[in-house]
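Note that one protein chain of the assembly has been removed; the remaining protein chains are unaltered in position.
Chain nomenclature is as follows: A and B, assigned in order of appearance, with residue numbering initiated at 1 for each chain independently.
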Amino acid sequence: MGLTLKELTEYLATVGFECQIEGDASAIVSSVATLEDAGQGQISFLSNPKYENQLAATKATAVLVKPEIKVSRKMNLLRTADPYAAVTAAIVKLHGYRKHPQWGVSDQATIDVSATIGANVNIGPGAHIGGKVSIGDNAVIYPGVYIACRCRIGSNVTLFPNVVIYEDCILGDRVTIHAGTVIGEDGLGYAPVNEKWVKIPQVGNVVIGDDVEIGANCTIDRATLGSTIINSGTKFSNLIAIGHGTKVGEDCLFVAQVGIAGSVNVGKHVTMAGQAGVVGHINIGDNATVGAKAGVSNSVEPGITVLGQPAVPINDCRRQVAVIQKLPELKDEIRRLRQDLDRLNTQIEKNSK
Amino acid sequence: MGLTLKELTEYLATVGFECQIEGDASAIVSSVATLEDAGQGQISFLSNPKYENQLAATKATAVLVKPEIKVSRKMNLLRTADPYAAVTAAIVKLHGYRKHPQWGVSDQATIDVSATIGANVNIGPGAHIGGKVSIGDNAVIYPGVYIACRCRIGSNVTLFPNVVIYEDCILGDRVTIHAGTVIGEDGLGYAPVNEKWVKIPQVGNVVIGDDVEIGANCTIDRATLGSTIINSGTKFSNLIAIGHGTKVGEDCLFVAQVGIAGSVNVGKHVTMAGQAGVVGHINIGDNATVGAKAGVSNSVEPGITVLGQPAVPINDCRRQVAVIQKLPELKDEIRRLRQDLDRLNTQIEKNSK
Partner (left out) sequence: MGLTLKELTEYLATVGFECQIEGDASAIVSSVATLEDAGQGQISFLSNPKYENQLAATKATAVLVKPEIKVSRKMNLLRTADPYAAVTAAIVKLHGYRKHPQWGVSDQATIDVSATIGANVNIGPGAHIGGKVSIGDNAVIYPGVYIACRCRIGSNVTLFPNVVIYEDCILGDRVTIHAGTVIGEDGLGYAPVNEKWVKIPQVGNVVIGDDVEIGANCTIDRATLGSTIINSGTKFSNLIAIGHGTKVGEDCLFVAQVGIAGSVNVGKHVTMAGQAGVVGHINIGDNATVGAKAGVSNSVEPGITVLGQPAVPINDCRRQVAVIQKLPELKDEIRRLRQDLDRLNTQIEKNSK
């Protein structure tokens, strides 16, 4: 199946992306590829200026570009204000989202008799559903998933293989959790008594809002008391650790290997870059950005970007780094200053005699 | 079920926490909650001074506080020297620890005929127990757990879903391992031969002491030769990596995403904060503390707290950070010193003519 550039442009307009066609509007594209990989019948895109030099060489049948991009040769272009968003829509149109295997409710799954399973639910072999669990309509539960007792799972949820959800946790609608992620394990809660660690029962749970997507092999601690909360629309990459009692706002984006300690309040639309870490019991304001590998040890105001260890506002961090990289020279200059000053001092003493 | 404050106080005294009741000793509490979340019938606690401002507003029926805490309104208080330890005991009393599902030995588990299974063992469907494995009394093996051949598992052990234990590993009594953790995978052991990596068979094992708890999705390498050892009473959070041949002492506490390379000797009662890392072949002394994100590249003396990358004693690190944050100003001052010195030099030369 393919679309002419004219048809694709008409479709993109319906989802909000107006494009101007340059070249052959009847050329047919049936899939999307990168500038480097694309060939006959494929549409590509240029969004990151780093790849502008690949534009002339691409074998793509057409390319989505910004209006102002200059091209050195004749080629089919779809000019649009946001090529990245437009290519997303093109991928959805031409490729679509993943189609899941259809197991129905496998008779090799283990489902407690007290569980409530919605309509059109798809449960793979070897999945285990505990007592009093409820699962909404159209959920897809892959093999090896374990859902402990009393969990409430929304509709249109997808749990990839070997996801584990401990008891009493709540997932909203359209939640997607990738393979191997664990939700609701005990947090690191111990009281120190006579140099030993006495375990504090972790009697809270995890609550995940609608439209949350969580990557593979993450771990989200249940709260000691109350709930650890991941609010609606938030997206996590892989290998992320969230401590007990932490609350993450709506529409956040967390890159791989981020770690947030317990009892942190993260606002809405916060971006945490890769390997960033946040200590416990602080606040990260709405729309804040935490840079890669930043170590956040104090609360962050809304809208601020922080970087470094300890994390400080990004401009302060950059100024510090700029000086650090000149430190060996500065040290030499300090030594010369001392020498020059000593020489001057000697000279003055001589003069004044 | 609930307890009056008088009954709870009597119970707490039996486990070592003397409390003085202020207010209504006959008030009934049946569960524990945070100051923010607590309502009627719940007891809360104030331990971290950060939350002191929540005390006046709490709807808790009673609050565990330190003797010296001042309260602006009439409320039921249980004054005690260590509210955090006391509330732990209250949670144990009112909520108790997790109750596991009762599968008995599931006929959907795969258990080798040569395995030895203790009394009252609970093995979920889809668990796999290899040849010559022994499992002690009262163990709970969740679905999807894989225990390879010749492992020896103590009594009262809990292995949450999808835990994997490679062959020949040994777990003590009352060990708890959370979902997705892998014990005894091969370490990164290769000999470089002609620019290729030749695999060194990893013929050692992992030995885990009594009362160890390990979080979710951790990885503990088997030793190349001999044993990787996690000694009794040590507690790990999630996503922790331990390299081959490393030995961790008793009663340590490791926060999430800690990584220890191979052949490290970690002493007793060591705390490793989140995302800390330790290079191979060094020693971390008893009672040392490694700060969050610290990069430890040299051995650490007993009792020392280190921080930074490379990690240094915490006071040195703090002094360094304090200066780093003033570096742009220092750089300006160095430039002014040069200017002033040059000016002075010129003046002296003029004077001396």
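Keep in mind that, in the parts below, a residue touches a chain if its C-beta (ideal position, glycine included) is under 8 Å from a C-beta of that chain, and two chains touch if they have at least 3 such contacts.
In this text the structure is predicted, and so the values were computed from the model without any measurement.
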Residue of A:Glu22, A:Glu52, A:Asp137 or A:Glu213 in touch with the missing chain, whole complex considered: A:Glu213
Chain not shown: contacting residue from B:Ser26, B:Asn48, B:Asn298 or B:Gln347: B:Gln347
Residue among B:Asn122, B:Thr176, B:Asn217 or B:Asn231 that touches the chain left out of view: B:Asn217
Residue in contact with the excluded chain [from A:Ala25, A:Ala179 or A:Ile314]: A:Ala179
Contact residue for the chain not shown (choose from B:Thr58, B:Asn122, B:Thr176 or B:Gln275): B:Gln275
Interface with the undisplayed chain - residues on chain A: 16, 31-34, 36-37, 48, 50, 84-85, 88, 91-92, 95-98, 101, 108, 124-126, 142-144, 160-162, 178-180, 213, 215-217, 233, 235-239, 251, 253, 255-257, 269, 274-275, 292-293, 308-309, 321, 324-325, 327-328, 330-331, 334, 337-338, 341, 344-345, 348, 351-352
Residues belonging to chain B that touch the chain removed from view: 110, 126, 128, 130-131, 144, 146, 148-149, 162, 164, 166-167, 180, 182, 185-188, 190-193, 195-201, 203, 217-219, 221, 224-226, 239, 241, 243, 245, 257, 259, 261, 275, 277, 279, 281, 293, 295, 297, 309-310, 312, 316, 319-320, 322-324, 326-327, 330, 333-334, 337, 340-341, 344, 347-348, 351
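Quick note on the criterion: only the chains that are shown with their structure count from here on.
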Angle, in degrees to the nearest 5, of the Cα rotation that carries chain A onto chain B: 120
Rounded Å distance between chain A and chain B, as computed from the means of their C-alpha atoms: 25
